[in-house]
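Let me give you the structure first, and then I'll get to my questions.
Left out: one protein chain. Kept in place: all the others.
When the chains are written out, they are named A, B and C in that same order, and each has its own residue count from 1.
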């Protein structure tokens, strides 16, 4: 289980910005979210650190999906 | 004859900034001023335009001797 | 060294004045101000999304690295989030160094980073609807200029 945050166009595509989702790992969470969080340049951050592989999640985990960034 | 202006270290070296000097040409004026206006990077401007060769001067001419420039 | 994210508009000149005063050994202050463009009426609002606690930490990390790499006396980054009207400032970066080359390069580098790699998401709203802006090929190429130098 994890608190899931979406940013930028991902939040628009999903229709939500924040939601609690049941998932024991980052890969399970990705599978649950499907196409929404797939695509070039989309990164995941767990507890505010970018994670490239898989990782176990707890109820306290905060998972953010970040589309390609564009500041300034 | 010309109105002669000195800038930067040239004015300090001469002890004056502006003087009327009798000279029919830029080369004659250079000869009259001697070492003061010789040296690497010293340029002459006649009527506010840089002159590299020789040039006739009139009573209305303004001749400036410019040591190497250093703005900003 | 300071990094601020804020939703309120700011005056770049007031920031530059505060940043420049009382420096007796800084020879060079470079500032960059990014303004929202109207795009001849095509854009009526820009909206910047950020991830609080992540975005500011990432920018702080890059700012610290830039301060060391370029030997800066000081730097300031102020970045708007939320809705921004055309003509308003989006980002302000100021760098202070003994000499101008370091101040210019650090400011240029920080802007390249902020434009393409900082955790912001930018949406343009206009009469034709809204669209998310992603870094251009030029932005990515600009940012990558600094990568090869990082090991030298």
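Operating definition for what follows: a contact is a pair of C-beta atoms (placed from the backbone, for glycine too) under 8 Å apart; a residue touches a chain by one contact, two chains touch by 3 or more.
Small disclaimer: the values here were computed from a predicted structure and weren't measured.
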Could you run through the displayed chains and say which ones the absent chain touches?
B, C
Residue in contact with the excluded chain [from C:5, C:98 or C:140]
C:98
Given C:28, C:62, C:78 or C:133, the correct residue touching the omitted chain is C:28
May I ask you to list the residues on subunit B that touch the chain which is not drawn?
5, 7-9, 11-12, 41, 45, 48, 64, 66-72
So which bits of subunit C touch the chain we can't see?
11-18, 20-35, 37-40, 86-87, 89, 98, 100-101, 103-104, 107-108, 111, 115, 138, 142
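Just so it is clear, only the chains that are shown with their structure count from here on.
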Quick one: report the Å distance separating subunit A from subunit C, using the average Cα coordinate of each chain.
26
Chain centre separation in whole Å, for subunit B relative to subunit A (CA means):
73
So the centre of each chain is just the mean of its C-alpha atoms; given that, what is the distance between subunit B and subunit C in Å?
48
Multi-chain contact sites of subunit B, meaning residues that touch two or more partners:
none
